[in-house]
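The structure's right below; bear with me while I get my questions together.
Shown here: the complex without one of its protein chains, the others still in place.
And now, chain A:
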Amino acid sequence: MARILDDGGDTDVLTGGGSTDTRDYGESSVETRSGGQGGCWFSCCDPRSSLHRFIVLLFMCFLGFGSYFCYDNPGALQDNFMKDMDITTAQFTYLYSFYSWPNVVLCFVGGFLLDSVFGIRLGTVIFCIFLVIGQIVFALGGIFDMFWLMLLGRFIFGIGGESLAVAQNAYAVSWFKGKELNMVFGLQLSFARVGSTVNFNLMEPLYKWMNTSYKGHTCTGIVLMIAGATCILSLFCAAALAIFDFRAEKILKKQTLGSGEKIRLSDVRYFPVSFWLMCGSCVAYYVAIFPFIGLGKVFFIRKFDFTPEGANAVNSILYIVSAVASPLFGLLVDRTGRNVFYVFISILVTIGAHGILAFTFLNPYVGMCIMGLSYSMLASALWPMVALVIPEHQLGTAYGIMQAVQNFGLAVITSVAGEIVDTGGYLLLEVFFIAWLCLSLACTVLLWLHDSSHSAGLLNMSIDDRDRWEHDKIYLPLTTLPSDDYFTDL
């Protein structure tokens, strides 16, 4: 998924902004309970207790569920959409494009809105409202057979969805800063994946069930309306989290704001070449994954003779594998470093996976599983790399830019992918994706090379080497004794 900062690994740097003024309800316990405000004294109501925070974590995870569930609704119902709304593949892909367009801008603005305008609590609720309204408008477009209304709905949905990810991360940082944060991010990511998987496996049977009573575009609209229930669930979670947060703030007497992201666009000119190569690598990679999933269902039905439900199951494999593999690979990268190497390998393997799907009739489960593994590996290795080249106080801007560029790429390339299917077929589409992956590979090799020559290969060092390098960078200049110079003269 484009928007979550996909990594289950080292995320200390993701707390970003380096701002010490984020609320941390986990570790500091400056105020004791003698404050006497706010309700019961049982541990489940104490904002500092693990049980309470676990309950809050549950709400946090489900906060994003609606967004991820509904994001891939079009993909799960592609053949039904195209028949009911009488649209071409190119038009179908606009449903994804229109989701990505608002997020080219919102990746910057979202953090700012949460920090300075609405505050986390209200901001999250507002974004969830956008989510619900967007999905409802989307569904109404189906019921009234107005495709433009569907696109509008997806646009509104997009405004809410991506910003919600920022809010989710902010809540996580606020409640779980410290050692637990990695696990929490990983858990949120896995929940997101599970949401996507459930979508793929649920929507087709739901459609078939509704199809017995309703037909055509009305059926599509009603199914989308039912899917909107998950967005209402998210809204409910947002409200609950707002209450918990408000209460915790009052009890613990913390008075801070902070999404943890500070966006300063002027920082952009200081970003090193490595960052831009990473950006290129990231965009070129993701445009070969998400548009493919969006168009995958009909591909699997037509080429491999799968049933619609079977095709959806194959599509969802990538997400299931990712839910399990992301934390594991995150751990791997945490322990061994060598990020660039892993990125290189994963792009190579993804090329192989697309090749298998395009040029053989091998069971698509094989290709998709491989793709899921390599996708997880890339996410675990790529995003933390940004933190290695960008100073902490600029990380917010850096991630914002990367997300923005990624959304721009997705918005454009998804539509192009739809056109390609209509005019050139699926083989050409796969070749198109492989070409983008090759571009991503080229960026990675350039990054590797650049890094080797300019920063002593930092991005590819093992963790020990990296620690030593950091240590040397700080301390070595201080240990050079003036007497050494005399010896070299001789």
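Structure notes:
The rule is simple: a residue touches a chain if its C-beta (ideal position, glycine included) is under 8 Å from a C-beta of that chain, and two chains touch if they have at least 3 such contacts; residues count from 1.
Everything that follows uses one rule, which is that contacts and distances are computed from a predicted model.
Between the names "Spermatogenesis-defective protein 39 homolog", "Osteoclastosis associated transmembrane protein 1", "Large ribosomal subunit protein bL19m" or "Glycosylated lysosomal membrane protein B", the one given in UniProt for the chain missing from this structure view is "Glycosylated lysosomal membrane protein B".
When the full complex is taken into account, the listed residue touching the unshown chain is A:Val298, out of A:Val298, A:Leu318, A:Ile401 or A:Ala417. Across A:Leu63, A:Ile317, A:Leu332 or A:Ala358, the residue that sits in touch with the chain not pictured is A:Ala358. Residues of chain A in contact with the chain left out of this view: 82-83, 86-89, 215, 298, 302-303, 341, 344, 348, 358-361, 421-428, 431-432, 434-435, 437-439, 441-442, 445-446, 448-449, 452-453, 457, 460, 488.
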